[in-house]
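And then chain A:
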Amino acid sequence: MTDAITGLAMLIAVPLLIGLLLGIDRRLTARMQNRVGPPLLQPFYDLWKLFGKERRAVNQAQVSFAAASVLLQFTAFAVFATGGDLLVAFFVSGAGNLALALGAFSSRSAYGQLGGQRELLQVLAYEPVLFLVIFILGWQNGSFLSDAFGENLLYLLPLALIAMVPVVLITMQKSPFDIATAHQEIVSGVYVEYSGTYLGLLKLGHWFELAFVFGIITLFFSADDIVISLLGKSLIVLVFVFLAVLIDNSTARTTRGDMVFKTLAFGLGLTIINLVLLWIDVSGAIW
Partner candidate 1 sequence: MSRTSVIPFGPQHAAFLEPFHLKLQVEEEVVVGAEMSFGYNHRGMEYAMAQDFKRTQFLCERVCGICSFHHSSAYVQTMERLFGIEAPERAKLVRMIMMEAQRLTSHLLALGHIAETVGYENMFMQFFREREEVMTLVNRISGGRVHYSMNAIGGIRKDVTYEGLKDIGETMDRLEPRLLDLRSIVRKDRTLRKRLIGVGVLSKEAAFDWCTVGPTSRGSGLPHDIRLTGFDGYGVNGVKFRPIYYDEGDCYARTMVRMDEVIQSVDLIRQGINLMRDGPFLNAVKGNPPAADAYGRVEAPRGELMYWVRGKNEVQLDRIKLRTPALVNVPAVSAMIKGARVADVGPITVSVDPCICCTDR
Partner candidate 2 sequence: MSAAEIDLRKKLERMSLKSPRPRLIDVIAADRRDGTYDLIYVFHHEGAIVDHRYVVNEDDDITSIADLYAGALCMEREIIDMYGLKFNGVTGGFLLDPSSPKNPLRQPRKEVAKDV
């Protein structure tokens, strides 16, 4: 019973926290660029405004794909928040990304098409890494249920955590890897043909996706004391956001092939090294 209540509380609180996190992100970006930056609550204002705008869509399919995307991302996060299976959440979230790409394809605009293709390519680049990280997490933990994580895994899986950096960069749409939403190339890629409320829906879906990805990161750390545990988890998330902003502000955007290659090589490489190290350790080869 208490689990369900915690889950419900998380379901409401976490998206709010994500909004705040994005506010911090924008503020931090602005500070790094010698600017003042928007208020912390700016993402909420944006979302609020978008929901108040005129509802206008290119076609019906687009609306249904937007709805499907946000629902799937929400489900993925809900499965995660209520202590469900991580693998289920992972696949549902992947389906949400697919719906986003399909929505872009359905618009028939050239930029939408390009954005959709690039979105699929991004999925191809980061999902294997994310999957392997989830797999290694579950394997170490002995269970894939998100509420069964109570152990500190950070010292066992440090490399797998670092492998999450490109994944976070891609999902946060940050500079070297913001291929699908490249503002200066294809305007805003997958979002280009959406406006008003539907754009707001997609943004909300993106928040849930971020919540899921950041949720995975928080699983790395756990402590017996609930306060220390929460502090540690938020610290990891903040460090990741800071890193993402730092990398965003010190790199130019790479190209498609480069992104796939780098993310896969970096992410999979680190995770596999971690896996091998663990295996050696478990089999006692060192001792």
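Note that contacts are C-beta pairs under 8 Å (C-beta built on N, C-alpha and C of every residue); 3 or more make two chains touch, one makes a residue touch a chain; residues count from 1.
Candidate selection criterion: all candidates are chains of the complex that A comes from, given by their letters.
Predicted model, so just to flag it, every value in this text is computed and none were measured.
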What candidate from 1 or 2 touches chain A in the complex under consideration? 1
Can you list the chain A residues touching candidate 1 in their complex? 29, 32-35, 110-111, 113-114, 117, 175-176, 178, 182-187, 248-256, 258
